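To keep things clear, I will list the structure first and then write my remarks on it.
All protein chains but one are shown in place.
Order as written gives the chain letters A and B; numbering starts at 1 within each chain.
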Amino acid sequence: MTTLTLIPALLLIPLVFAILSLLVTRPWRNAFALLGIALQAVAALSLSWVIFTEGASSTALGNWAVPLGILLVADGLTVTLLTLTAFIAVICALYAFFYLRAYPREERYFWPLFWFLLAALNGIWLADDLFNLYVGLELLGLAAVGMVALQATQQSLAAALRYLLAALFGSLMYLLGVALLYGSYGTLAMGQLSDLMVGDLTTQIALLLMTLGLLIKTACFPFHYWLPPAHGGALAPVSALLSALVVKSSFYILARIWLDLGTLAVPIGLPEVLGLLGTCAILYGAWRAYTASEIKMLVAWSTVAQLGYLLLLFPLALNTTEAAAHLAWQGTLMHLLAHGFAKGAMFLAVGTLVLAARSTQLSDLAGISRKLPMALFAYGLAAVSLMGLPPSGGFSAKWLLIQSALHSGQWVWIIVISVGSLLSAAYLFRVFSVSFVEGKQRELQPTHPMLDVTALTLALIAIALGFFGMIPLSLMELGTPLPESPLPTGGQP
Amino acid sequence: MTTELFTTELFATELFTTELWFALIGALIIGISTIGFFGATHILKRIMAFNLMGSGVFLIMVGLAQHDRGVDPVPQALVLTGIVVAVSATALALIIFRRYIASGGQSKLPEHRS
Partner (left out) sequence: MNLSFWMPVAVLATSLVTAMIIFLLPERRHTLRGTLNLIAAIVKIGLVAFMIFGVMQQQSFETRFALLPGIDFVLRADAMSMLFAGLSSVLWLFTTIYAIGYLEHAPNRSRFFGFFSLCVASTMGIALAGNLFTFLIFFEMLTLSTYPLVVHRGTKASLQAGRTYLRYTLVGGAVLLVGIALLHSMVGSLDFAETGTLRDVPSEQHGLLIIIFILLITGLGVKAALVPLHGWLPIAMVAPAPVSALLHAVAVVKAGAFGIVRVVYNVYGIEFSAQLGVLIPLAAVAAVTILWGSFQALRQSGLKRRLAYSTVSQVSYIVLGSALFGPLGTIGGLVHLLHQGIMKVTLFFCAGNYAETLGIHKIKELDGAGQRMPLTSIAFTIGALGMIGLPPTAGFISKWYLGLGALDSGLVWVLGVLILSSLLNAAYFLPILYRLWFKPVTSAWPDEQIKAARFETDPWLLFPTVATAVFTIGTGILAASPLSPLSWASLIAIREYLP
């Protein structure tokens, strides 16, 4: 197996299984899904292994050369994200097998959409030109909207429409920026653009349009309005996939266009404005999560808050020292991974709680710790990471971001990060407060133990990242075009 | 090639190239449709505004394909793909909208209902 077959396989497997899942009937659907998931996970992990041992690699689809053909690139960063996707997809799929038994109608459409979502995600991670990223984004958006609309209730359809309109507008803004860049440079390949790009006005306008579009798609404050109803109203495995992966992909593109392509075109004040938006997201998201009365909305608003940390990458990495930029990039990647695992785990665990209690109201979960200790434990471990408490991936991310801020002397972001994690503790602990209440208890429906096992697995990975953070951090260094490490240790000044 | 556009030679000979016309009209359409997209509350109108906006973007892209060396195939390919994507997005939007009406929703999203 070489990268030449593995890279296209990561796109083909999901697409083939998407079509298969539409064709086959019910008893076969799960078997096929299981097979596809296994194949896709094996492909992602073997690619990671190959890249880890042999270094970055690329492949041109159908052997067409760059301007017309499609070049797929797998470097350390790509495979890190591919592995994240594979892990979360496997766990969410396993969860969905058992969870969707309660939703036979939705189950039919879930699988094709799941596969399209996966294909789009893999496509985005592997893409190396701006237009393929656009196609990936659109496919991703459509699949995600379809998943939000699965239940076909009035509420979920409204959420889906709101999401769709926001996503479409965002895509067009992105596409407009792509058009302007092509007009200026005559290429859309990332590798060429990063050499050619200068800081003229057209470039800046193009990049700002793309930024606007991507901020909307990432649900960054103040464009977050579509996210909570969409993520909070969807089925549990859908929410997990959306929060853990989908919003990250548009952020990934945003990070690449500024840190990889547009370093010379950064308008004055832009990093600070993005940092400020991130701060607002952290504060406002936390406030709304703190006042939410439904548990799924609490978790969805927490996503809004956590996405704010990602935006801190820009003030920390643009126009600062090399060491600070490197640390910021490491911290952001760590946060992206940790949040992916932790939020995925949290949505799955909360989905189990809601399924058992037949209510989304937080107050209806009183005393649930006695009945569903494992789901609550998974929630707890995920919460530890989201709060940025050690030992967890979330803590490592917080530490790296704080170190980066110290290196560039930007004290204000340290305060934002610290206050943000205290606020997240404030809203996440609301669930514990309720769950420990003794006294009147609701009648609970029995749930399948696999629901707990899957959620717990993701949560444990989020915690384990705190101990094995060196693995993704050293993996992402391989062949990445982003800020390079000036120091092998990163710590010493 | 906007950078070449403003070189003195071109500027002197012909101020408004075809390319610039395309870009200006495209920008105008995008502007109008953006107002429509955010001004309108009826979901159907917003979907139409999105389509119009798409046309504006495609116009700009097609405009870029016209230059002296003949037609550049890349933007043509991009626009074709873009149209396919926009059509499927519109189809999805319309289907969800129909379902939304069928499930008892109105022609506007809840937050736009006064």
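FYI, contacts are C-beta pairs under 8 Å (C-beta built on N, C-alpha and C of every residue); 3 or more make two chains touch, one makes a residue touch a chain.
Keep in mind that what you see is a predicted model, and the values were worked out from it rather than measured.
For the chain that does not appear, the touching partners among the shown chains are A.
Among A:71, A:400 or A:431, only A:400 touches the chain left out of the display.
Checked against the hidden chain, the listed residues A:15, A:276 or A:389 yield one contact partner: A:389. Although one chain is hidden here, its contacts on chain A can still be listed: residues 330, 367, 369-370, 373, 377, 384, 389-391, 395-396, 398-400, 402-403, 406-407, 414, 418, 421-422, 425, 429, 432-433, 436-439, 466-467, 469-470, 473, 488-493.
The definition used in the following text is that only the chains that are shown with their structure count from here on.
Once the centre of each chain is set as its mean CA position, chain A and chain B turn out to be 28 Å apart.
If you check the complex, the residues on chain A that touch chain B are 67-68, 131, 134-135, 138, 141-142, 145-146, 149, 152-154, 157-158, 160-162, 164-165, 168-169, 171-172, 175-176, 178-180, 182-184, 186, 188, 200, 202.
Those residues of chain B whose C-beta lies close enough to touch chain A in the complex are 1-3, 30, 37, 43, 46-47, 50, 53-54, 57, 60-61, 64, 72-75, 77-78, 81-82, 85, 88-89, 92-93, 96-97, 99-100, 103-105, 109-110.
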